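With one protein chain withheld, the remaining protein chains of the complex are depicted in position.
We call the chains A and B, going by the order they appear; numbering starts again at 1 in every chain.
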Amino acid sequence: MTSMAARVLRPAILLILGLIWLVPVYLLVVNAAKPAARYASDQVWRPVGEFALFDNIQEAWELAGLADAVTSTLIYSVVAPALAVLIGAAIGFGIVALRLRHGFFWFVLVFGGTVFPLQMILMPLFVGYVEAEIYDSRLGMLAIYTAITLPFSALVMRNFLGGIAHQVFEAAVMDGATTWRIFWRIYLPMSTSALVAVFILQATFVWNDLLLGLVLSQSDEVRPLMTALTSLQNTYGGSQLVTVLAGGLLVSLPTVVLFLSTQRIFSRGLNLGQF
Amino acid sequence: MRLRYSGAVAALAASALVLAACGGDGDDEAAEAPGTVAFYTDKAAWEPQFLEVSDVSESSLGLGLDFTGYSDADQYSAFIRQAFRTDEKPELFTWHTGSELEDLVAEGLVAPTTDIWQAAIDNGDVPEAMREYFTVGEDQYCVPMNAAYWVMYYNKAIFDEHGLAEPTSWAELMTAADTLLAAGVTPFYETNILFSFVWFQTLLAGTDPELYNALSSGEASYTDPGVVEVMNQWRGMLEAGYFGDPGDQTTPQDQLKNGTVAMINFGTFLSGQLNSVDMVSGTDYDFFIIPNVNAELPQTSLIFETGPMCTAEEAENRDTALQYADWWMSEEAQTAWANARGDVSFNPKALVNDEQLAALNEEASAESYLLLERYFEATPVPVLAAALDGFSAFVTNPGDPMPILETIQAEADAYWSSQG
């Protein structure tokens, strides 16, 4: 009886909540698809007959010169989170499995990186970057993106690995495995879902970053995507609202696709019990 | 064994970083191609127009702009300030007149442009009256990047519909507003974000221009009875429903186009924005100079703003950048610029295509107008910040202005006492 009710109730609640969540997305898409001349602020709910989404997208693409920034942004949002996930998993492993001395202290030190208000470290970073001659370089951008995504990764990985029974480690040692091998061949594979979750969340963060890109880069080959996009919307005038929305929609597509394509990993019932 | 492996971990982590770096070009050299000037601005949205002018300069001067735009004015200001501490000193950058410029000059960071100014004035490229806004101490610094006048834009269709003509006195303006209000049309646009100072500026400059100037130089107090009176007049207008909704974030150009409001008190750069929503100058919209509140005044107060374009004293290509700045003031550059932007120019010789703007460009230099610097530049930054906060609260919830004025004055007292 209860399970029957649950079978209907659970998807129903999720569906209703999900629809509510999609309302702003609806507004975004409907208005991004309006021709500029037909957009009116008191008619945001109603679609107009004409469908101009692709024209608007094209206009945003050209106006903001987005093409230049795609390659570099792609590199940043793949490499930096990947490094952060690995480095974060490594310290998690060091603390949880290898029982690093004063583990809590070192963990808090790394996690403390999220505590600093990002806006306040921008200026010293900029000066430091120029002095270290990594200002306006891809290396510099990768380094800061790795650093900024690392604390989150360390927190999740440390806690996730903490859920793996220590006997797993001890058994592997009995089999004569080295610590490196245990990390690479046992702990990492056991945490695929956490690794992927951290990776996609942080990749999205990097993809959407505006502030760091703005301050630490300048040339077209190094500047990330969002800095180009925001030039559409500026205190000193800018483009039509529909163009801004269409541009925002366009640059969101890759991250939405990323979420879509990784859904499988979170649904295939991977759990530690099977090991 | 174990040690070897853990060593390998560190090595791997390090090599991963190196590998990742190789993914990029790491070309921090990025040596400017000869013939370009590195140009920074917080007006990122104006990139196409800057590049248009850059095309002109490439053919006539052999120099182009290497454009870097910021969309956030505050981040931009911080970036430029910090850049002076590094080897990446900005060659050409946009800035603000007033206390922001004084800050830079006080530290000896910007290159003087006295010679360039003298030549431009002799050549008739810039009115003599402009000079004082670029003067700190004895010398001039920077050159004007643009100029704009603050006027009243109106929707022609709405004016025609209600039988209204361009008002020539404050009383006529108020009558027009009442007519519109009675017909259910909101007379004036209101914003409470960046430009909450606009009506304060208009009312005070049109009532007592001397007090307006004294206020920005710290010689008068915000609690002066004249200021209080202006605030109360403003409050009366707010309470009478003359202004649009401060919580409506629709852009001003769309509000004028849709007829949400009939008039917008704005800088002439609004022309470019109106053109971008397919409104035609002289047909769909027009503008008039706002009449003085006090009809007794000998000259009509006209607010103008100008943004400087500066060069760092120790910039690597200082001389090339100054050469560009010199060219920027020329008739050729200003004709290209004004028409690209759809705005007026400080250079009276510039050929402005838009008839309405061209007329204003000539008219503004006449004796009957008193040019006053925009409140935004005329007011020192800390005082301005307090004033913008105060005014935005005032237009949202009109009430007794005294607490707001006292807060602004407290900030002004602190600022002027620190200036000695």
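Here, contacts are C-beta pairs under 8 Å (C-beta built on N, C-alpha and C of every residue); 3 or more make two chains touch, one makes a residue touch a chain.
By definition in this document, contacts and distances are computed from a predicted model.
Entry comment: the absent subunit's protein name, as recorded by UniProt, is "Sugar ABC transporter permease", drawn from "Phosphoribosylformylglycinamidine synthase subunit PurL", "Methylmalonyl-CoA mutase family protein", "Oxaloacetate decarboxylase beta chain" or "Sugar ABC transporter permease".
One chain of the complex is left out; on chain A, the residues touching it are 2-3, 6, 10-11, 13-15, 17-19, 21-22, 24-25, 27-28, 31, 41-42, 44-45, 87-88, 90-91, 93-95, 98-101, 104, 106, 108-117, 119-121, 123-125, 128, 143-144, 146-148, 150-152, 154-156, 159-160, 162-163, 165-168, 170-175, 177, 179-183, 185-186, 189, 193-194, 197, 201, 204, 207-208, 210, 226, 229-230, 232-233, 241, 244-245, 247-249, 251-252, 255-256, 258-260, 263-264, 266-267, 269-275. On the side of chain B, the interface with the absent chain consists of residues 2-3, 5-7, 9-10, 13-14, 74-75, 77-78, 81-82, 84, 103-104, 106-107, 109, 192-193, 245-250, 381-382, 385, 389-390, 392-397, using the contact rule stated above.
The definition used in the following text is that only the chains that are shown with their structure count from here on.
Of all the residues in chain B, the ones that touch chain A in their complex are 1-2, 5-6, 8-9, 13, 16-17, 20-21, 23-28, 30, 42-48, 68-73, 75, 78-79, 82-83, 85-88, 194, 248, 250-251, 254, 258, 269, 272-273, 276-278.
Note for the complex: chain A touches chain B at residues 36-37, 39-41, 63, 72, 75, 79-80, 83, 86-87, 90, 122-123, 126-127, 130-131, 133-143, 146, 178-181, 183, 211, 214-215, 218-219, 221-222, 227, 230-241.
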